[in-house]
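Note that this complex is displayed minus one protein chain, with the remaining chains in position.
The block that comes next holds subunit A.
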Amino acid sequence: MNNEIAIEASGLKKRFGETQALRGVDLTVPTGTILGVLGPNGAGKTTAVRILATLLRPDAGRAVIAGRDLHTDPVGVRGKIGLTGQYASVDEDLTGSENLRLLARLLEFSRAGAKARAAELLERFELSHAGGRAVKTYSGGMRRRLDLAASLIGRPEVLYLDEPTTGLDPHARNEVWQIVRGLVNDGVTVLLTTQYLEEADQLADRITVIDTGKVVADGRPDELKRRTGGQTLQVRPSTRADLEAVSRILTELTQQVPDRDDDTGLLTVPVSDPVLLSTVVRKLDDAGITADELALRLPSLDDVFLALTGHRTSQENDQNRQEALV
């Protein structure tokens, strides 16, 4: 028995006809943490989740989830996990409450117990007012929350969330993030897939980046950022007239000519030494220059992704996604 690792998968492979969806993926998730699996469309995120949820049989590789072996004890695995799939898997015709009660009954709650558990979850996900309404009348955010509630009925130790916020507005996305954080506080282990770099950065303790079925990077969000180049210093002087002077100061200090954006009046320059920031502040002060913005930034995960995979999460991919949903 291993108490530290909730999900341990190695060498997962899966082929669909011509498509090699997974080419040997390793994933490790310590108990009580969030792993963000980041990748563009078609990277294999859903395939990996479906395998770990016992919905798909891998061609090769093995996995142990909450101490249960995926191959030899799939029923045991199913007893430990909760799944919120990429596409809502609640029943449109039934009400929110009926959906939850049905699942509770299947998980061996008594009739009264099922009713109580459904009410409790509806309350927790702020759906009490809509519990008696058919799910087809729900908004996207409500549906997502119900889907999440549905995957929590059996108090799973391990929760899979496949792109839980895709298609949600920023407000609804924030709500889902709050819920996920709350779950982890309760000790649940979460494996979350996402195409949103910000989401992985916000939620995940560790990030595994996959692309075309392979792991291309793995680490803490800040580690990943560091791995793809150092930090950048950004300065925006209060008046455009000072741009020249600031640029000179920065060049002097970093031995590099800063990037200059004349539209925004922002100067950007890579730096290796964080201590430089205080020096810059002093020099600007000495020169009597005030700045609206002065910051040391890690590169965005978008930059990381570009560096790791050679391509961005492009517009083209977004279009594919639209078509796939139709």
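Just so it is clear, contacts are C-beta pairs under 8 Å (C-beta built on N, C-alpha and C of every residue); 3 or more make two chains touch, one makes a residue touch a chain; residues count from 1.
Assume contacts and distances are computed from a predicted model.
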Chain left out of the displayed complex - its UniProt protein name, from "Sarcosine oxidase subunit alpha", "Transport permease protein", "Isoquinoline 1-oxidoreductase, beta subunit" or "Acetolactate synthase": "Transport permease protein"
Hidden-chain contact residue, picked from the options A:Thr54, A:Thr166 or A:Ser247: A:Thr54
Candidates A:Leu102, A:Ala119, A:Val184 or A:Leu276 - the one touching the absent chain: A:Leu102
Residues belonging to subunit A that touch the chain removed from view: 1-2, 4-5, 8, 10, 26, 28, 50, 53-57, 62, 64, 67-69, 72-73, 75-76, 78-79, 81, 83, 85, 87, 89-91, 93-94, 98, 102-103, 105-108, 134, 150-151, 154
